[in-house]
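Here the complex is missing one protein chain, while the rest keep their positions.
Think of it as A, B, C and D in the order they're written, each chain with its own count starting at 1.
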Amino acid sequence: MLSVAVKKKLGAFSLDAKFDSACGVTALFGPSGSGKTSIIGMVAGLMKPDSGHIAIGGEVLFDSATGIDEPAHKRRVGYVFQDGRLFPHLSVARNLDYGRWMSGANRDELQLKQITGLLDIAHLLRRRPGALSGGERQRVALGRALLMKPRLLLLDEPLASLDAARKSEILPYFVRLRDEIKLPMIYVSHDASEVKALANRIVMIEAGRVAATGQVDLI
Amino acid sequence: MLSVAVKKKLGAFSLDAKFDSACGVTALFGPSGSGKTSIIGMVAGLMKPDSGHIAIGGEVLFDSATGIDEPAHKRRVGYVFQDGRLFPHLSVARNLDYGRWMSGANRDELQLKQITGLLDIAHLLRRRPGALSGGERQRVALGRALLMKPRLLLLDEPLASLDAARKSEILPYFVRLRDEIKLPMIYVSHDASEVKALANRIVMIEAGRVAATGQVDLI
Amino acid sequence: MFELSAEEWTAVALSLRVAAVSTAVALPFGIAIAWVLARKEFPGKAFLNAVIYLPLVLPPVVTGYLLLLAFGRKGFFGETLASIGVVFSFRWTGAALACGVMAFPLMVGAIRLSIEAVDRKFEDAAATLGANRMWIFLTVTLPLTLPGIIAGAVLAFARALGEFGATITFVSNIPGETQTISAAIYTLTQVPGGDSKALNLVIVAILISLVALVASEWFGRRAGARVHGV
Amino acid sequence: MFELSAEEWTAVALSLRVAAVSTAVALPFGIAIAWVLARKEFPGKAFLNAVIYLPLVLPPVVTGYLLLLAFGRKGFFGETLASIGVVFSFRWTGAALACGVMAFPLMVGAIRLSIEAVDRKFEDAAATLGANRMWIFLTVTLPLTLPGIIAGAVLAFARALGEFGATITFVSNIPGETQTISAAIYTLTQVPGGDSKALNLVIVAILISLVALVASEWFGRRAGARVHGV
Partner (left out) sequence: QSLAAQEEITVFAAASLKNALDDANAAFTKATGIKVTASYAASSALAKQIEQSAPADVFISADLKWMDYLDERKLIKPDTRVNLLGNKLVVIAPADSKLPNITIGNGFDIAKLAGDGRIAVADTKSVPAGLYAKAALEKLGAWKAAEPKLAQAENVRATLAFVARGETPIGIVYETDAKIEPKVKTIGTFPDGSYPPVTYPVAATAESKKSGVAQYLNFLRTPVSKAVFEKYGFSYLIKPVS
């Protein structure tokens, strides 16, 4: 169960979005500049709403009324940024391992193998992010978020610069995460087919407002 | 008439691509990490091939045999980078105007109106790039390249993070550029439909080699 | 109660002029050298680097003496420059030269740091848009280096206010011509009971630097924001 | 021909120790202060800034005298610290303190510049991956600030080699205890015929700084590359 209700002024742009959804994948669908990344940023705890309320599975992450504001590093939400944001000074391997390192858990070689295999980045482990290709960077960012074992996954156009072949490998994995581990996700994408394949619930954002919410047939 | 034949070693990756095409739109199609951006970079003059030959419409831009290497700023190729690369210290307006400024030509208000309208970025002109949304950034980058009046346009996934609606506005414009101004383009995209709509000729890249070249029906 | 003699006021005014001029004149050279050190590899780079750091490594008196040897009336450069009408010895210009030299390593250090932080991909983008190396430098590299330039200028200005060892050795301590605040303060500390008078000048020096710092903070913040695109 | 007296060798050794220790000890403080100045807004920030710049703005002699008053045996801090066994007055530790204080503004300036250049979005990413403020600083901010830390350390080290005005005023010029290269050079320039001997020491100082610079260039290049992800 995920519930979001946030208000925020960003310069001339004002965001006022309210939606909630049972677990599973919630797709944020909407034109460029409509506020999707901003909403995700607030769920992640990187942007503070002017007012509002954010909760996952009953636990309140933010509530302006009661003054609750769980800091980002305690929220355990995996965030795949629209712009990758790999740590430039760390090797791909250390980037992937970063979340595990911070949580202090011990290595899960199996999962690492599985993910690097799925994303086809095993051959990049020793490289630094600087000279990675756009798609490689995006895949590593995706792996980094998956490997931190999040309780909620925020995906901001995670497949935008990947080729069809790879998309068709990764999408099913998301479906498995959704169905087997029951990992809730907020999924931002402009690709209708992706959204159709993955989302249980669709939230249409327009100019900072929720224009509509509904099932896949909405698009 | 565009002809490219380049060899380049990048760490473990080795690129060896040769293709040419009559004017119009040449699509580079291939998996992530196959070498598309690298090829474009060499055509733009930002990356120096170890050896090879690059020419547009008869004019040689690079030739290792004769030691010709036209510097990037003289090549007049408009490059839409995969990662935007807007100048952070300049307003969107100054970013868009940069190419015109460097060429010393005088303002073409008409074209500016037309492009900012087409890309729907008129309302961003006074902003700085820092806080733009992903898609806004990409649209401004696109506008910046179009406004420099290039003789060749290099587009590296220019529509990747744009919504369907905007894509369907911008694609036709590319078609017009191709047919009316006869502006040659090299177009990198993972979206088959885009490529189908735009490309005269398709070059399949795989692991740094040209796997196949042909007409649209290739995909 | 707080009071300065006429001579002390002249020293203050002179210090301001010397510090301002030396910083302003040194800046272009500082930027050029910093750029070369940040971007170019060439034999003797380590040597150039060492020469620039010299005034930091040597006691000011020695630097002053070396300046005297080089730029004094009979000095190698001194004579040539004098022939084209540029005279340093016992002029405030000499004080400015000394301050500039002493502050140079600080300036270069800061600016170089900022240049190395500039992401080349923006320069590449500028090139594809038709900017040649010179324009790239002026329209992209330089603005993105502004924070370092400001920081370097402040360090240099402050250093110039505090400089006196090299100055007094090079161009002496002539009231109204080469006697800066620092020289005046020093002189006062050398006589029994001069401390209280010295304190007045110290306060003035602190006030000046305070103003300079506040100004630089303001510009620095704006420059920094621009670099990050907001 | 090149020769140093035993006393001069001691001065060289002492200088190295003083410069190294003062730089090493000042570094953590420098990083902390630089971080505060770069990231925090608070009343009295301008004042803190001014205090840090003071040693740059005032003639070294004054700084040295203030240190003498504060950290001398009878000085306020001097007495308290002495009671816990930390003695500065007329010990090499005092020389290190003086050098550290004189070099502090340079160090802070450089490090602050690098911290301000760090793109916050990486720190945000680290936060979503579960890093608290402390870990973010240690694993992201600090490594990305390395170029500034290295530059700051070199500036401080070089400054420490050249410092003498404050040192000699604070802890005098006692061979083997507080007589650094610079103090020795100064003393030699104060007597007839000392110049040639002074020159020897100058050469040594230059050689030392040359080594330090080459080392820093090497580390600096690697740190810079990492920051840009290669």
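Quick note on the criterion: contacts are C-beta pairs under 8 Å (C-beta built on N, C-alpha and C of every residue); 3 or more make two chains touch, one makes a residue touch a chain.
If you're wondering where the values come from, they're calculated on a predicted model, not measured in any experiment.
Counted over the whole complex, the shown chains touched by the missing one are C, D. Considering C:Tyr65, C:Trp92 or C:Phe137, the position touching the chain not shown turns out to be C:Tyr65 (whole complex).
Contact with the omitted chain, checked across D:Leu69, D:Val86, D:Leu142 or D:Ala225, is made by D:Leu69. Contact with the omitted chain, checked across C:Thr93, C:Ser114, C:Thr187 or C:Asn200, is made by C:Thr187. When the whole complex is considered, the residue among C:Thr63, C:Asn173 or C:Asn200 that touches the unshown chain is C:Asn173. For chain C, the residues in touch with the chain missing from this view are 61, 64-65, 68-69, 72-75, 89-90, 165, 168-169, 172-174, 186-192, 194. For chain D, the residues touching the absent chain in the complete assembly are 61, 64-65, 68-69, 72-75, 89-90, 168-169, 172-176, 178-179, 186-194.
Quick note on the criterion: only the chains that are shown with their structure count from here on.
Counting steps between touching chains, the shortest path from chain A to chain C takes 2.
The mean-CA centres of chain A and chain B are about 29 angstrom from one another, to the nearest whole unit.
Averaged C-alpha coordinates put the centre of chain C at 19 Å from the centre of chain D.
Residue positions 83, 131 of chain B are each in touch with at least two other chains. The set of chain D residues that touch two or more partner chains comprises 227-228.
Taken chain by chain, the contacts form a single closed ring in which each chain touches exactly two others. Those residues of chain D whose C-beta lies close enough to touch chain C in the complex are 45-46, 49-50, 53-62, 65, 105-106, 109-110, 112-114, 116-117, 119-120, 147-148, 151, 154-155, 158-159, 161-162, 164-165, 182-183, 185-186, 189, 198, 202, 205-206, 208-210, 213-214, 217, 220, 224, 227-228. Against chain B, in their complex, chain C makes its touches with residues 121-122, 124-132, 135-136, 139-140, 143-144, 226-230.
Across the complex, chain D is touched by residues 44-46, 71-79, 81, 83, 85-89, 98-99, 101-103, 128-131, 144, 148 of chain A.
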